[in-house]
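A protein chain is absent from this complex, but the other protein chains hold their places.
Order as written gives the chain letters A and B; numbering starts at 1 within each chain.
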Amino acid sequence: MTAVSSTYIKTGRPFWAGRRGTGLAFVAPAVFIMLLVGLFPFLWSVAVSFQDLAGSNQTGNWIGLANYKKLFADARVWAALGRTLLLLAVALPLELILGLLLALHFQSDRPLKRLFVALIVLPAVVSPMVAGSMWRLMLDHKFGPFNQIIAWFAGEAVVLLWVIKAHLAFWAILITEVWQWTPFMFIILLAALANVEREQLEAAEIDGAGRFRVFFRIVLPAIAPVLGIAVLIRALDLFRIFDAVWQLTRGGPGNKTETVSIFMYIRGFQSFETSYTAALVVILLIVLSVAVTLALKRMEITR
Amino acid sequence: MSDLKISGVHKHYGSVHAVKGIDLEIPSGEFTVLVGPSGCGKSTLLRCIAGLEEVDSGQIEIGGRDVTSARPRDRDIAMVFQSYALYPYMNVHENIAFGLRARKMAEAEIGKRVRQAADMLGIGPLLQRRPRELSGGQRQRVAIGRAIVREATLFLFDEPLSNLDAQLRDDMRAEIKRLHQELKRTMVYVTHDQIEAMTLADRIVLLRDGVIEQQGAPLDLFDRPKNRFVASFLGSPKMNFIPATLTGNSAKLADGTIFKIAVPQGNGPVLLGIRPQHIVRAAKAVQASHTYVSVPIDLVQVTGTRALVTVPLGGGSVIADLEVGPDCMPGSKIKLDFDTARMTIFDPQSGEVR
Partner (left out) sequence: MKKHSLAGDIVWYIVSILVVAVFLFPIYWMFMISLKLPEEIFKSPPAWFPSTPQFSNYLALFTDGDVLSLWNSLVIAGLSTLIAMVLGTLCAYAIVRFKTGGDNLSVWILSQRMLPPIAVVFPIFLAYAVFGLSDSYPGLVLLYTAFALPYVIWMMRGYLLDVPVELEEAALVDGYSHLAVLWKVTVPMARNGLIATAIFAFVFSWNEFLFALILTRTEVITYTVQISQYFGSQSTFWAKIAAMSVLGTLPVFIAVSMLQRYLVRGISLGAVKG
């Protein structure tokens, strides 16, 4: 009876029924503030995106879909989007695999393990803008230690202009991201691994399953939900990457490291192309909202 | 004067109809046990009485006052929860006093009542401890203490003993019984355990699928069940049910055995219900109203001084609760004495008593 009635409580009708009013009153202030900065900007952007507001034109005429047409024809938008997605496509698997390897490594219980884990996690809580600054100093071609360290391994002096040359600047951003967020993946996966049921592993061992078999058949499926959430969080973070890039290259050289966020910042706040940026805001918000909501629902994150 | 009156209460959870029109009136000072199998609606009914669930329809009166839509705190009830629901960050004294503080009682009076309750429950020396420093039984006492200091009109118990181990459960059961005798308050107690129901209750209310199957004094239900469900729910081991065909005052089993029936109940197929305790080893002297059967023993489960003996009978098997003896061996023949006067005869289709 108890088991049955407690499941009713969890999934059934509002508990302590008749408290709907109290519930709404508790929820209202928080939802109001979120709507204020969530819904309002969206509606405003929709309205503005059909006009031609800009720094030089404060009164604005209705110009229909012109901004959207311009957007789709703008090679710089596509380049920024492509660059962002490329970064995502390289950084995310790297962080995931490195994080998983680290988590597997630190699964064994040995003295000092907790200290090591605590230290490795630190980069994940540094401000991304500070992380960008750190690597800006690390990667300086003359005074930074990074080239120096490479030189030891190469056996000769190396002068790589990390944040100046376009092809290297991409790697500079990648290094910073992977350095900062591999620990994030690591700590989450370490927790997920610890939650895998011991008895399942022991049963598999008794059944004579090999290590790889155990990993792919038992461990991986068990941590898959957590893996999914971690990947979602990181993918969205990478998609909106701004701080570290800003501090490392400010989108340069030229616009060779411009990401979507950097592009929008430059268009909106430096060249004041208000309506044009608004059109991009609208598209981004629609696409991402739909994608995120679908992903979250699919993951049954609310359980 | 009744302290609790429930009329026509219904409760749905989504598509599940958990309580289907319950009517119940509980006189002052009575100890009532709501009992039934999982999902019968007993806990839901208790939560409706407490106001933790709102009823869909019907009326609930406590102490003569309609409280159907009152908040829990306005119902003048005290409740003991299955998990004890003790606040881990408060010590025992604060836990017991918590409900009194809600009612803005003077500190002196609170102190007096807490000490009184603690002494009554034998937890006086533990007042400064935290719940995690207590044993299961002690926690249970604190939870009860928290309820009795309230001196409410109605005390509700939601399976309070089911988290205790068997030994403690017996002790606490006696404790609760004694408490009721001392306090003489109206108590409603939910359990799925028929032994708790039998031993504690002044009145048992047996529920199934959201309706009351039968209510009354424990022995009433035990000896005069209305139907097969009630008969098999109460008593351990369960009542034996043997299919038979009735002709006048003899009942013929599938294997040809004939049971003599004291009072003729008409003709046709029936189920004979007989409790394992009412089957004994046949003595020398023969009684006219009894039926004697010699059968080989299939299985023996010794429980100490008693043995549960399974024997084949009437195409099925029957369990007898006998005193342990040298003849309690699988394979050996035993002569059993059935007191047919204590048999209950059920209709095989409806399950109702004939």
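Convention: a contact is a pair of C-beta atoms (placed from the backbone, for glycine too) under 8 Å apart; a residue touches a chain by one contact, two chains touch by 3 or more.
This one's a predicted model, so the numbers in the text were calculated from it and none came from an experiment.
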- prompt: Which chains here touch the chain that is missing from view?
  reply: A, B
Message: For chain A, which positions touch the chain that isn't shown here?
response: 9, 13-16, 19-20, 22-24, 26-27, 29-31, 33-34, 36-38, 40-42, 44-45, 48, 102, 105-106, 108-110, 112-114, 116, 118-131, 133-138, 142-145, 148, 179, 182-184, 187-188, 190-192, 195, 226, 229-230, 232-233, 236, 239-240, 242-243, 246-247, 250, 260-261, 264-265, 268-269, 274, 277-278, 280-281, 284-285, 288-289, 292-293, 296-297, 301-302
Query: Residues of chain B in contact with the chain that isn't shown?
result: 50-52, 71-73, 75, 77-79, 81-83, 85-89, 98-99, 102-103, 146, 150, 156
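Everything that follows uses one rule, which is that only the chains that are shown with their structure count from here on.
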Task: Could you tell me the distance, in whole angstrom, between the mean C-alpha positions of chain A and chain B?
output: 58
